[in-house]
Every structure is written in structure tokens, then in C-alpha cells.
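Structure incoming, see below.
Every protein chain of the complex appears in place save one, which is left out.
To keep things simple, chains are lettered A, B and C as they appear, and every chain counts its residues starting from 1.
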Amino acid sequence: MTLNSQILGQLEQQAIELPSWAFANSGTRFRVFGQPGVPRDPFEKIADAAQVHKVTALAPKVALHIPWDKVDDYAKLRNHAEDLGVALGTINSNTFQDEAYKFGSLAHSDAAVRQKAIDHHFECIEIMNETGSQDLKIWLADGTNYPGQDDMRGRQDRLTESLAKIYERIGENQRLVLEYKFFEPAFYHTDVPDWGTSYAQVVALGERAFVCLDTGHHAPGTNIEFIVMQLLRLGKLGSFDFNSAFYADDDLIVGAADPFQLFRILVEVVRGGGYGPDSGVAFMLDQCHNVEKKIPGQIRSVLNVQEMTARALLVDRDALGAAQQAGDVLTANSILMDAFYTDVRPALAEWRESRGLPADPMEGYAESGYQQKIEAERVGGEQAGWGA
Amino acid sequence: MTLNSQILGQLEQQAIELPSWAFANSGTRFRVFGQPGVPRDPFEKIADAAQVHKVTALAPKVALHIPWDKVDDYAKLRNHAEDLGVALGTINSNTFQDEAYKFGSLAHSDAAVRQKAIDHHFECIEIMNETGSQDLKIWLADGTNYPGQDDMRGRQDRLTESLAKIYERIGENQRLVLEYKFFEPAFYHTDVPDWGTSYAQVVALGERAFVCLDTGHHAPGTNIEFIVMQLLRLGKLGSFDFNSAFYADDDLIVGAADPFQLFRILVEVVRGGGYGPDSGVAFMLDQCHNVEKKIPGQIRSVLNVQEMTARALLVDRDALGAAQQAGDVLTANSILMDAFYTDVRPALAEWRESRGLPADPMEGYAESGYQQKIEAERVGGEQAGWGA
Amino acid sequence: MTLNSQILGQLEQQAIELPSWAFANSGTRFRVFGQPGVPRDPFEKIADAAQVHKVTALAPKVALHIPWDKVDDYAKLRNHAEDLGVALGTINSNTFQDEAYKFGSLAHSDAAVRQKAIDHHFECIEIMNETGSQDLKIWLADGTNYPGQDDMRGRQDRLTESLAKIYERIGENQRLVLEYKFFEPAFYHTDVPDWGTSYAQVVALGERAFVCLDTGHHAPGTNIEFIVMQLLRLGKLGSFDFNSAFYADDDLIVGAADPFQLFRILVEVVRGGGYGPDSGVAFMLDQCHNVEKKIPGQIRSVLNVQEMTARALLVDRDALGAAQQAGDVLTANSILMDAFYTDVRPALAEWRESRGLPADPMEGYAESGYQQKIEAERVGGEQAGWGA
Partner (left out) sequence: MTLNSQILGQLEQQAIELPSWAFANSGTRFRVFGQPGVPRDPFEKIADAAQVHKVTALAPKVALHIPWDKVDDYAKLRNHAEDLGVALGTINSNTFQDEAYKFGSLAHSDAAVRQKAIDHHFECIEIMNETGSQDLKIWLADGTNYPGQDDMRGRQDRLTESLAKIYERIGENQRLVLEYKFFEPAFYHTDVPDWGTSYAQVVALGERAFVCLDTGHHAPGTNIEFIVMQLLRLGKLGSFDFNSAFYADDDLIVGAADPFQLFRILVEVVRGGGYGPDSGVAFMLDQCHNVEKKIPGQIRSVLNVQEMTARALLVDRDALGAAQQAGDVLTANSILMDAFYTDVRPALAEWRESRGLPADPMEGYAESGYQQKIEAERVGGEQAGWGA
């Protein structure tokens, strides 16, 4: 098995959006451990993101998080990004760090709080217009901790209304993407806990509304690639938040916890027409590197996606289809495994070199001196962070 | 707190359908332990089911499973039931015990197998016409054990086609109810694994297609009452298969594993208009009593549902709404818990007696002599069973 | 069923230790929502804890967390507590919020870091000597996020060595209690992830070392009461950290998520001789009230434990034993459920009044004016908190 020119052509089109917040300090509820050289503003975050793209050619866009990435002049931010070879991507709203949102935002029982949250999304849409972003991504921390704390049905209805107001405001070339999450930070119920809820909500909104699938936001044992298949089939898969998890929303490097799962997901993406620039499916990372260095962590992540995509593209679909038709369980499975077990790394390294990239981007970055530079220069000021 | 006449009036309307197969021998993959007195044919199953209704007035219908309950003359079976004070209810199809279905039924890649499975459902519809049943319930064991074994997307498309053919055939006063199940007997993927898939499928079918929610068919940690709320909100909750579980599809007595969960489910049922004869939501049991006696096990089960419904009806909705509006977490939660912790059993016993029923139906059955009678009489013949 | 004098006598002996940190601000990794009136130092925390005891007579001790509760003069803190009618209890060490512990503490590969962590425990033992505390409780956040990040075996061996050094230092009337936790904040492996590991470690230490069971620190579906039974049987259950959880370590009010589970746990405690002042088993709360008010949340919690203990004491053990011997599954189960479904609240309210306590402690606290007082007085200064 080998990465032929057709596969390499497909890989060349791969684009993975980086989250600006991946370059900031993050942690758990117990502790945020800071790191030297961490950005102090959105400009520095974008500069770091650009380094990932520079050594991999895989990450041409940076997703922003509002208000974490608010700046006075978005044109300036956009130019800064473009100067560094990247573009501004998805705008992520944030309704979980304001005192008003303690008991919810878009689904809150108080109309004033809902309006505040809606207004925040209007502001995000204005920013999108300035940044040229296509997608407004909404993840809601809304939920309750105790049975009876609030009326789940009323909240769901209010959520529908609030989303409709936001949806009305997005432009014709923009999309609303609704993320779901099984639990956390709410511990009894979450207003958008599963793909079914997100799907029902976006169907009610209209054709420019889609589901965002974060690979870490599922119940134990969930067959995530099935959901990928189903959402592609229903025409409602808008984007991925890639990361990996052993337990809950661990936010580890994509592919780190269960590489075979990532492979199966990408196999369904390819199978269902979800791969490539015209597919309408955006690939993003959403990770939270607590103990490893930020920039190399992102490089490792996009490489993991690339390598696993290469393996997914290697699957011999004709042979697979024939074995499936024949009910030959072991052969069908082994055709899939054959692609998974193929070591695509040497061929990818060679291909990278042919494109003027470092054969080993991790090494390329280490040798660039960038890390030493930011650790020396970014002294003073407050490091960007998130969380409690 | 007390069960006032309004609540008793609502409880009087309660009707829980019993599964005929609950009276047959069942077990695990390791062993089926037989019991003396177990029915040997559908007539005996119905006779047993009628005993449950006799002492509880809660179980006026018996669901059938085809082919397990096939008889030559359904009119005779119907009359037999009516003579015993019960009616025939939901018809359950079975596509998991025929050699042809080893790799699937309605979603099988072979058109001939699909047609066989469709024909089986046509036969079920004919039986419904004879038994006067309203609902055709479909649970599919279809799935795969290994990644790559079959094409999940193709299967989903074929499932849609097969269901459409079945749906076309049901009468104007009949309904198709599609059950979902997380896993088992398939271990890698299940064709209808979650409520989202069942919902998307029944929406595509039409307005007489609904979702069946089996309380044991979810991933660990799933908030089942949220799904109840959502399906009621979307107008697509057709029926419940009640049982309880600690781990997987344990099929234990409803309310036995997590009584508080059953309470929360029933609170959402009541909240969302899913209770009562006009709600369109059928209450059924789907349990598998491996170690306890069959008839008392069913009596215990319907009593559990009744008692918990009484508690759900006790919730002080006005006070709850006020506390929720006020963001008073502890008060809102305590109003719910207050209903849960109320011991409704004495009032229910009294009410039963006032209606000519045994105060304690378990005792009433024990004293009836029925168990001794069937253990003595039902000797010889082959006991009804299911499973491997 | 009724709470007879014997049961009331047992209930009178109940003592539940409150965690000082439950009165401080806490949150998730996403946000800590502050509350008015939150304590600003250990003295205020103890004052708040004393209020819980005042209205319930259930919480005579307060557990401290070092360094969160470090003071210059522990004698003064002890006197302060005693003046308010409570005593200082378990000392909890903390090795998860110092920069040095990013990659571990007692199990760290660097001997200097291990020594620092050991020294911290020596300091805790000195504090115990001043506070008169019996138990040193160790919960380790130690672990790794990625396979290969560190050598699990080496860590386990080093942990044994470090614990041995700490154990040597505790006094003859003191105990070392080792808590285990399934995951978080580490996401791949935790050095003490399960009861088996904690058990093997404390057996190696000696007879004054015990296991602490936190009810929220288990894999989904774990039968916690089985572990309670087993540890009591093995003579190694030292203490409980009570709380409740739907998903992971949700740290909700004990009994809130699964009251039946709390009941089953307490039934095994009573069955196994783990109840009462001479049992050697300490009852503690370890909760993290993010959205509800702190003091009422603790009152609700100790009441939940009291009410459920009353139900556990109501179990008719003779009848239960007879049914179990007879293999009468339904009767045995119903004897247990009978106790669970008994509403003990009226009898407890009456008993409280007879002892000069408020019939409803929640109301008693609300009417005391304490909450208004602290909200008015505790203005300025930095509220106590924990987490990132």
C-alpha cells in the first residue's frame, strides 16, 4: 500500500483550523500551570498558530473566541494573520464566564439574560463580518446541577427561540454551527447534550444551520463514527472539534487516546463525502494542553489528523465492498485494518520534503528557535488563559 | 402531601401493557433457568397476564411477539383475552432469530433478505388487523461486530427504504413505533443505536411513526428524562418499554435499579403531556425475569410504575415553578424530592381496597392459589422461552 | 415501620465531618461563580460550619485543608472552634497546586520533589498534633495525561516509599487515610485510581493506614456498596468522602443524584459494623457547591445522610435474612425497598424538636438571620476559594 498521487492530491487539500485558545494557559478545576512564552494577546496567539502552519502546511486558519480574542481593530488582526500566512476562521461565542450566566444564557428563564446572550451573538456576527469568518459556533455551558433546579422543557423552548433570533442575523454566506456536549460544566442536565438535540434544533433553524461534533463530548462507549455517518447522511454535519479522551472531555491531543477511533471517524468522513474544501465540513481542533508545550502540541495534533486521513484514504473500497457483500466478516475487517496498520509516516515525510516543508515538522519547529525566542521575549504582561 | 381525588382520578386512567414474553422462560447467554408453571403457549401467557390485571387493575393489555405468539386463530386468542378481562396490544416483530438474519434484516445488503424481513412485518400488520392492535413495534437486532464488517451508511439508507415499505402498509389508525438500542446483540454498531437515529427515521416516515424508548437501551450516564422531554416536545414519543438496569440492558424490574430515575422520567412524562389515554404515549413493560417468579415479578413492576406515577403527580408545580424562576436551587430541588420521598403506599393500598382490589396485590396474588394451580397443571409440553 | 428508641439512639451518635472548603468559592474549569458572604479565612469557615451543627447536631467536626487553612496559631483556631461547639477534624494535605507538582508529588521521578511533598505531609502531621486531629487524609492528583508520559510502575514504587516515610511519622493514635480516584485532574492514568490500589498500599504501610472511599471517584456503573462491604470485611475502611455524581466527580450534594445508592451504601455500612463512634469509620462530606448557597447546601447534605441512615437502620434484618436463605428474590428485595420507601422525615422532625433543634433545620437556618449577617458583614477582603 502506498500513498499514490491521487491520495497525496487529496491530502494537499487538507485544512485544519486551530483554536486561538490552544496557545493560552489552560488547566483543570484544580490548577492552571503556566508556561513560559505563552501569548499575552490575540496577536501573539495568531503568531503562534502561524508557526504550526509554517512547518506543516496544514493549518491555514485560526478560530477566535469572543471575548477572549476581542481587539479594537479586527482589520488589523486580519492583516496581521494574513501577513503571517493564515486567515481568521470560526468565531466562537462564550456565554459561560459572565456572572449573569450562572443559571444559563440563551435558555435562561429571565428574558433580560437571554437578550444579553443574544446580543453577545450579534456582536460575534459583527466581528465575523469584519474578520471574514464563515461560521458562528455556539457551544452552550447551559444546564443544571440538580433535578428540579429548572424546567428542562421550558429551557429547550427558550433555546429554540433564542437561536432563531441569532440565526436570522447571520449573512447569506455565513453558517450557525451548534455544538453538543454530554456534561460539564453542568452535572445533571445540559441543554444540548447529544447530536439528536443539536440536530433537531438546527433543522428547525434552517439550511444554514449545522451540527458541530466535538469528539470528546459523548457518553462512554458511544460509536462516534456512526454519528458522523448519520449527520453526513442527513446533510447536517457542519464541523468537527477534534481532540481525544479516555474518560470525559479530557481535551487531549487528537488521536492520542484512541488512534483507531480517529481512523474510523475519518473513514466515515471520506465515505460520506465529508472530506475536502467543497464538503461543507470544517476540521477544527479544540484541545486544552495542560501539561505539554502549546505549539508543539498543536503540531503533533495536525500531524495526527493528517496521518490518519492518509490511512483512511488508503482503504481499498472496492475490495472492502466485495467482502461486505459476501458477508466475509474477517476479510472485510482485515481490509480496514490493513490500512490502519500501514505506516504512512515515511511516505508523508518524503512528500513534505518535496514540498519544501520539514520532513519532521516537530523537529523543524524545535530547530526554528521560535520557542526560545518567545520564552525570552514574552516576559511581563498577563498571559492569556481561560477557565475559572 | 396526599393523593387527592384529582390525582387518584389520573391514576385510575393508568394502563400498562404487559409483554407476553415476560411470562416465558428467559435467561442470559450463559443459561436459562426454567420455572415450574411457565406457559406453554400464547393462551397460557395471556391467562397469566390477566392475573396481573386482576389484582392491580393496571394492566389491561398484553403485547404479543411474532413469531413467538403465532396462533392459528387470532380471533380465538382475542376472545380468550377478552374473556379474561384483557385486550391484545402492541405487535412486536422479530428479525433476530432466523438463520437468514445473521447479518441483518431490514438493513441487510441482500435484497432478498430485506424482502423476507419486510414480508414478516406485513404478516405482523395482518395480525394487527385481526387482533385489533394499534401499534407495530420494531426493534432491530441489526448491526455489526467489527469495524469494516459492513457499510454503516449503506445499511442506514436501506433501513430507510425498508421502513418506508412497511409504513405504507399500516392502516390509518395504526402506528409504527421504532425502538432504539445502544448495543447488544451487535457489539460494534447497531443500526438504530440512539434516539436521534430513531427520530430521524420516523420523521422521514410520516406522522404515524414514532419512537419507542426502552429505559435500558442507553449509554452509561445518559439523562433519559431529557430524551423523554425532547421526544414529547417534538411530538414523537410513541411508547415506553419500561425496565431497569445497573449496567447494560439488564431488563430488571422497572424501578428496581434506580427508583429516582424512574421518578424523574415520570415527572417529565407528566410535565410534557405524555400521561393518560389521550397522550398518544403507550406504557409497556419489557423485562426479562431470569431469577424471580414471572407473575409476581410483573405485579411488582406495574405497582412500581403506579407508585412512582403517584409521586410524580404529587409534585407541587406552582411552588416548583416559582423556585425555578427565582434561581433558588435548593428549594426547587427540595420540592421535587419532597414528592419523591413521600410514602404513597398506604394511600394507594386504601384506594385499592375502595375499588375492590387487594390492598397488597402481591399478597392478593399469593393468596389466590393461581401459582400453585399452574405449577401443578402445566406439566408436560414445552415451556415457552426466548433467546438462544 | 417506625423509628424506635433503639434506632433514635443510634442516630443520636451520628457525626459527620464537614470540609472547611465547602464554605469557600468553588467552580469548574470554566468558571468560579462567587457568592456574597463567603468566608475570607479559616476562622470564618469554621464559624459557618458551626451553624450547620447548630441546627442539626450532626456535624461536630470540621476537616481542614492545608495550605488552604494554614493559620499562625492553631491553638487559637482550635479554641475558636470549640467556642462555637465544634472540633477540628481530619487534616487534608494538598499536593496539586504548587508549580513543583506539575508532574507529580509523592510519586514524582525527582527525589527533590518527592521530598518536598513528604515534607508537606510532615508539616500536616505537626498541625494534627496541634489541632488534635486523628486522621491525615491523602488524596493525590498525581498521574499522567498521555500513555508513555511516565513510567507507571516506577511511580507506584516511589509512591510506596514516600507513603512509608509519612506513615512512620504519624503518632500512635493517628491514622493515615489514602483516598483513591478514578480520573481527574489526570486523564490517562492516576497513581491511586481504585480501591484495590489504595488497599494494597495501606496494607503495605501497616495497621494504622486505611482507605478513604469518596463516593464520586468510581468508574461508571461501579457497585460502590460492594466496595464498602469488602473494605469493612478486610478491616481497611477508614473514612467516607460523601457526595454524589451523575457522570464523573460531580461533587454534588450527597444523595442528590442517586438516593437509592446512598441507601444501599449505608445498609452495607450498618451490616458491616461501619456505623457509630467505635467503628473506626469516619463520615465526611467532600462536596463542591458551585451554584447553591454554601451553608444551606451543607445542611441539606447532612440531613440527607441522617435520613438515609434512618432508613438503613429500619431494614428488618431477620426477615431479610430469612427471605435470602429461602431464595425468595422478590420478598428479599421488597424488604429492603420497604425501608427505603418509608418516609422517615416526620419522625425525624419530631425527634429533632424533642431535642431542642429546629424541626426543619433548613428553615431554622433561614430564620436565624445568619446568612443576611455574613452577607452584610463579609465585605472586602479576598473570599476563600480553591481550584485553578
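A few notes on this one:
What we mean here is this: a residue touches a chain if its C-beta (ideal position, glycine included) is under 8 Å from a C-beta of that chain, and two chains touch if they have at least 3 such contacts.
Note that the coordinates shown come from a computational prediction; the quantities given were computed from them, not determined experimentally.
Which of C:G9, C:P67, C:G85 or C:G196 touches the hidden chain is settled by the complete complex: it is C:G196. Interface note for the absent chain: among C:S20, C:T56, C:T131 or C:N145, the touching residue is C:N145. Subunit A meets the missing chain through residues 220-221, 223, 246-247, 256, 258-261, 291-293, 296-297, 300, 307, 329-330, 333-334, 337, 340-343, 345, 362.
Listed for subunit B, the residues touching the missing chain in the whole complex are 26-33, 96-97, 99, 102-103, 141, 145-147, 149, 182-185, 187-188, 220, 245-248, 250, 252-253, 256-257, 290-292, 387-388.
Of the residues in subunit C, those that touch the hidden partner chain are 102-103, 109, 145-153, 156-157, 182-183, 188-190, 193-197, 199-200, 218-223, 225-227, 229-230, 232-234, 260, 264, 268, 271-272, 320-321, 324-325, 327, 329, 332-337.
Basically, only the chains that are shown with their structure count from here on.
Between subunit A and subunit B the centroid-to-centroid distance comes to 40 Å (mean Cα coordinates, whole Å). With touch defined as above, residues shared between interfaces to two or more other chains in subunit B number as follows: 220-221, 223, 260, 329, 333-334, 337.
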